[in-house]
Every structure is written in structure tokens, then in C-alpha cells.
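Of the protein chains in this complex, one is absent; all others appear in place.
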Amino acid sequence: MSHISPVLWQYLVKWLTNFALFPPEASKIAPQMDALFFFMVLVSLVGLTIVVLLITAFSILYRKERHPVAEQIEGSTLLEATWTIIPLGLFLIMFVWGALIYFRVYTPPANAMNVYVVGKQWMWKVEHAGGQHEINALHIPAGRPIQLTLISQDVFHSFSIPAFRVKREAIPGRYTTVWFEATQPGTYHFFCTQYCGTEHSHMTGDVVVMTPDGYKKWLAESTSGMSLAQNGERLFASLSCTACHNDRADARGPSLVNVYGSRLPLPNGGTVVADDAFLREAILDPSQHLTQGFAPIMPTYQGQISEDGVISLVEFIKGLHSGYRLQQTLTTTTLLPESEGKAVPVRQAPPQSHLAKGWVKP
Amino acid sequence: MPDSPAIASSGAATAVETAHAAAHPDYLRHHFESVEQQADTTNFAMWLFLLTEVMFFGGLFMAYLIMRNWYYPAFVEASHHLSIFWGTTNTAVLITSSFTMAMGVWCAETRRKKGLLLSLILTFCLGLVFLCIKGIEWHAEWVQHHVPGLHYSVESFVNPASDPEIYAEYHDRALSPAMALRTEMYFFLYFAMTGMHALHMIVGISILGFMILRARAGSYTNGHVTFVENVGLYWHFVDIIWIFLFPLLYLVSRHG
Amino acid sequence: MTEAHEHQRHIVSPKVYLAVFLSLLCLTALTTAASFVELYVFNVVVALAIAVIKAALVVLFFMHVRYSNRLTKLTVASGIFMFCVLVGMTLTDYFTRAWGQW
Partner (left out) sequence: MSTSTIVRLPDQSTARIPRMNFLSRENGLLSWLLTSDHKRIAILYLISITFFFFVGGALAGLIRLELLTPQSDLMATDTYNKVFTMHGLIMIFFFLVPSVPATIGNFVLPMMVGAKDLALPKINLLSWYLYIVAGGLMLYTMAVGGVDTGWTFTTPLSTHYLNTHVISAGLAVFVAGFSSIFTGLNFIVTIHKMRCPGMTWFRLPLFVWAHYAASLLMVLGTPVLAITLVLVVLERTVHIGVFDPALGGDPLLFQHLFWFYSHPAVYIMILPGMGVISEVISTFSRKRVFGYTAVAFSSVAIAVFGFFVWAHHMFIMGISNYAALVFSLLTMLVAVPSAIKIFNWSFTLYKGSITFETPMLYAIGFLGLFTIGGMTGVFLGTAGTDIHLTETYFVVAHFHFVMVGGMLMAFLAGIHFWWPKITGRMYPEKISQLAAVVTFIGFNLTFFPQFILGMLGMPRRYASYPPEFQILNVFSTAGATVLGVGYLLPVLYLTWSLKYGKIAGNNPWQATGLEWQTQSPPLTENFTRIPIMDHEAYDYEWLENQQQKEVASA
């Protein structure tokens, strides 16, 4: 509704915000959502006013003293049709409008900057692509679409930033995404809104929206020295992934070069796009995510890598655009101490029947 | 009953005499007008109860459906470890018991006391046979280490040859370790569903036992057949549940 | 009471019961046999179709629904309907979860 009267709108919102009756509108989607919200408030007020007016008027006009004998009326099809169709129409408008906003919030644009958020009882771990880690805080630049990729390590959590009007559940075992574009530098609360146990109400933190320059400075200051992708590369080597995914002609696993975003053929004839979720599951539950032409020999890494580790791996694979890097990694594998890779290195793994031997679920 | 003064003679115009001159058998409860009304009412109530049972099992079927879709290979291989012989036999046993139950209802309707007793006893016994066979199967699963939670091994799924019998028949391919773990889900659902079904059988059998005693005393063949009918409905319903459990659990994919 | 005595209770003859019983046994044999034949996706279709037929036979004859009043039929129908709602509407979620991702 900002296009109707931006001045009035902003004034109204500011006034309400100052009285702590309304959250600040600090993202691009916020005014859009508020427009719908106020539309619904308006409809409700009108509806409520009509109902209250009817009741008051009839109560005065037809109270017993004034109107001792009731007139029996059966009903009125016309009237009843009216109050069926008008609310229905209004509700449908809300539905369409709301659906548009819903899809907007949950469909990130391609150019969004990705930040990983891992929820666990009871804190939020934030991982930036550059390797910056934060706990219960999120630093982002204003004026840039930010995509959050969320996952939980245990129970359902929910990442909510009221000032941005966005919220998304962090689910165990599955990536979910949400995006926003902050407009106003400042500090805003975020909450865990899904009840997640004892310290649920302490799973909160601040979003710090910075100017692009400020953000750059922050990035530089809080770097941990290794980007997510670099960390992923290290893991990739230490978990002996390179034993199979080495981009060589005789490789036992498919090449991962440029795999991100590509369409992979499945054994059953279908195809699937290799997105973050696919990559994650292909690592943790490979048997379910076979590429055509390869044997199901990859061991599962379920329970062997933390969600942060998976994120690093995914981030590394996302950035793989040439086989050269893989070859390089391959040569470094031998240098790494064996103990770092917790999983059974596939190269040394005997044929699968052996592998399976004595496999009893712990 | 004389009108007590405080009663506005039910306002609603004329009235029907409560006291029936007509037959008023002792099994007619006081708040019903007639035997038919009572029969109809209890019959309808039984159907509604079965409706709730449909939804109750519905939740289980729902869970089964989703998991089967997700982990189809695991479900196939796991179901190969059920005994198709016992499964089919048990289906036949249950169907037969349904038939004898239906005959029991017929005997009650036509007031054949001997026939009724015989049918009830047969049904009772077939029910027990069903449970025994179920017990044999459960025992087999225990021996094969397929009781989830307590005693579970995925050995025969990651290494099919370790179970030569099944392997000879189906040439199962090895499941990947991750998928093999999901066979446990299958067996969980198997035990939950057959267990819930068996629970219903036990309830049914107990009621049948009670009925056999009553029938010997001549109940149910005096024209008051509702109870037999309603238990019959219950018994058939339990049968229907099995009719779906059998293909879903045993026949996921039996060809080699 | 209004709907109470629409008609006298119908007594189904043992012949019908026997016929139903035998068909049920045949169908059981059939469904077991069918599962040993490779029919691809139709294996499950056939298995369920036979199960539905068997259940229908039990409901219609053993449970007398064929001879019952409208109310009973309606009750049975609503049971089936609600089960379908439970399964069908839940599947709208499961089947479309991957949509929009390719």
C-alpha cells in the first residue's frame, strides 16, 4: 500500500512503532505483508462494526418495552446469499494476496547471498560462506537479498525476525530456506518461535543489519581464517571422498565438478536437480540418491559428520567448477593423518558383502 | 402413571402411551419403544464404532503408506522374510472364522441353538488358531533377529546370502547399509499393525467365549439376536483389516 | 424411531454365505499367486484391487450391508470417505514437496 500514500503510510507505521504497538518495517517484504495485514484489519473492523451495529440497533429498536410482540420471520434467501458471498469474496481476496506473499517469502532469488543457520537446543549457529561463525547473532548487509538455509540438529526450531516479517522452521534432517532483504541498518531481535524444550525462550539473538561497507569490515574482522568451502575441502579429503569422486576416467563415483544445480539422471529413469538438499542427503544417505551408472558402494556418513560439517562439504561441492582442484586434493590426501577421517575409507573397503558383515545396528 | 400436577402434560399435543400392551420382552431396555427400535439403535451404534475403528487403523495405514513409498526396496526385502505360507494360511483361517461367524448369526436368526453353539465354538477356535499361527510367525521373526528394538540385525539385508533359504527363492540384492536400516521400520510397522490387529482378535475371542456360555443357557436364540449380530459385525471388521494387512505386509513384491 | 422399522430384518441364506466364503478363499489364492508374477507397478494395484473386492464381499454379505437401510450404507460410505480424506489430503503434501525444485 506504500504506493498509495507513502508519506501517510510511513507516518502511521512510525507512530505505531514509537508507541511499541507495531514492529519496525525493516525489510522489503515487510510493507507488503503489512499492507495485507491492514487490509484484513480493515475488513475485520468493518465486519465487526456491522455486527455490533446490527446488534445494538436491534437491541434498542426491538427491546421488549418498545416492541412487545415479536414478528415471526422465516429468513431471507437474498440476505443470506449476500452474507455468504461477500465474506467469501473477501476471504478469497485475502487468500490470493496471502498466497502471493507466501510464495515470495519462500522463493529466494537466484542472486541471494546464502547464510547457513543451524538450530540446536538451545542456540543458533550461523555460518557465513567466508567461514565467519556466530552464535545467537546474525550480521548482514542492508540492501542485498539474503537467503537463510536452515537446519536443526535435534528438534524443530523456528527462526523468526519480526522486523522483517519472516520466519521459517528449522527441521531436523532437512534444509529449509527463507529469504529477505533488509532495508534499514539497525539491530533487530530474532527469536526461536517453535517450542523446543526447556530453554526455548532463551534461544534468541540479534540481527545486526549493517551498511555494505560496515559489513565488509565486519567480515574481515571476524574471519576464522578458513572459508566454509575450504573447510569443506579439508573434510572432503579427510573423509576420503576423493577416493571415488576424483574426476578420473576410472573413478568409482560420479564426478562432482559442476554438479551443483545440474540435472542428474536417476536409476529409475527420472532426473533430479542437485540442490543443497540433494547434496546433503546424497552424503548422509547415499543409497537413496544414486546417480545412474554407479554402484551403491558409498557408505553412509549419517552420524559421522555434524551438520556444520555437511554444510562445509555442500559449500565446497557447490563451488567445484574444475577437476583440477579435485586432483590437487587427491594428492594431498596421502599427507593427511588417517585418524582425521572418521568414516571407513572406501578405497580400502573390501567388497560390499564384507563391508556388511557383522553389521548390527548399534 | 398418573400425571403429577407439576407436569405440563408435555404440551406437545396428544401422546403415545408408554406402557406397551404389545410384547414387552425382558431384554427390551426401558427407554426404547420397541424391540425393533432397540435392535436398530444398537446396530447403528456398532457401525459407528466400526467407523471410529476405521479411522484408528487409518492412522497406521497412513504411516505405512508413507514409509513404504520412501523406503520401497527395504520394504520389499523385509517382506520376503515373512512366511507367505503362514500368511496365506492365516488369511484362510480368518476368512473361515468369518464364515462360521456369519453362520452363527444365521443360526441365531433362525433360532437354531445347536447350530449357534457350534458356529460360535468354531469361530472361537479359529480365532485361537489364528493367534497361534501369528505366534509362530512372531517367533520366527525373533529367531531371525527381526524383532525391532529388542533384537534386531540387518545382516540378512546387507548380506542376503547369509539367509540361503530366502536368497535361493528371491535372489535378493544387497541393500545398502543405510537402506538396510530401514527394514527395521518395516518390522516396526509390521509388529504395530499385526499387534494392534491381534489385540482386536483377543477382545473378539473373549467376547465369543462369553457368548458361548450365554448361548448354552439359551440366550440369543429367543429372538434377541442383536448382540450376536453386533459381535458378528465386529468380527468381520477385524477380518477386513487383515484382508488389507495381508497384501500390504506379505505381498509387497514376491517375484524373484 | 422415525427410520426404525422401514423393513423387517433380512435373513441372508447360508448359500449366500457359502458362496461368499468360497470366493473369498479363491481371491486369497489369486492374490497370493498374482504377487509372484512380475507386473511392475500393477502388482500393488492388483493386490489392493483384490483386497478391496474381498472387503466389499465381506461388508456387503457377511455384514449384511447389501440388505441394510440407507443409514448403514451411508455410515460405511462415510468411513471410506474419511479414510480417503486422511490419506489423500496428506499426500497432497508428500507428493508436492519436491515440486518447484526442478
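Order of writing sets the chain letters: A, B and C. Residues in each chain are counted from 1.
In the analysis below, a residue touches a chain if its C-beta (ideal position, glycine included) is under 8 Å from a C-beta of that chain, and two chains touch if they have at least 3 such contacts.
The structure displayed is predicted, hence computed values, not measured ones.
Student: Check the whole complex and report which displayed chains the hidden chain contacts.
Tutor: Among the chains that are shown, those touched by the missing chain are A, B, C.
Student: Touching the hidden chain in the complete assembly: which of B:L120, B:L181 or B:V228 does that?
Tutor: That would be B:L181, which touches the missing chain.
Student: Looking at A:I55, A:A137, A:A220 or A:L266, which residue reaches the missing chain?
Tutor: The one listed residue touching the chain not shown is A:I55.
Student: Mind listing the chain B residues that contact the chain we can't see here?
Tutor: These residues of chain B touch the chain that is not shown: 1, 3-4, 6-18, 29-31, 33, 37, 40-42, 44-45, 48-49, 51-60, 62-63, 66-67, 70-71, 148-150, 181-182, 184-185, 188-189, 192, 196.
Student: Applying the definition given at the start, please give the residues of chain A touching the unseen chain.
Tutor: Counting only chain A, the missing chain is touched by 20-23, 33, 36-37, 40, 43-44, 47-48, 51-52, 54-55, 58-59, 62-65, 67-76, 79-80, 83-84, 87-88, 91-92, 94-95, 97-106, 121, 154-156, 158, 160, 162-163, 165-169, 171-174, 176, 189, 191-202, 204.
Student: Considering the entire assembly, which residues of chain C contact the chain that has been omitted?
Tutor: So the residues of chain C touching the missing chain come out as 1-4, 71, 78, 82, 85-86, 89-90, 92-100.
As a convention for this text, only the chains that are shown with their structure count from here on.
Student: In whole angstrom, how far does the Cα centroid of chain B sit from the Cα centroid of chain C?
Tutor: It comes to 15 Å between the two C-alpha centres.
Student: Counting in whole Å, what is the centre-to-centre distance of chain A and chain B, each centre being its mean C-alpha position?
Tutor: 45
Student: Can you list the chain C residues in contact with two or more other chains?
Tutor: Answer for chain C, listing residues that touch two or more other chains: there are none.
Student: Give me the residues of chain A that touch two or more other chains.
Tutor: In chain A, nothing touches at least two other chains.
Student: What does chain C use to touch chain B in their complex?
Tutor: Of all residues in chain C, those touching chain B are 1, 3-5, 9, 11-14, 17-18, 20-21, 24-25, 28-29, 31-32, 35-38, 43-44, 47-48, 50-51, 54-55, 58-59, 61-63, 71-72, 75-76, 78-80, 82-83, 86-87, 90, 94.
Student: Which residues of chain A touch chain B in their complex?
Tutor: Going through chain A, the ones touching chain B are 285-288, 296, 298-300, 302, 352-353, 355-361.
Student: Which residues of chain B touch chain C in the complex?
Tutor: 33-34, 36-37, 39-40, 43-44, 47-48, 50-51, 54-55, 58-59, 61-62, 65-66, 69, 84, 88, 91-92, 95-96, 98-99, 101-103, 106, 109-110, 232-233, 236-237, 239-240, 243-244, 246-248, 250-255
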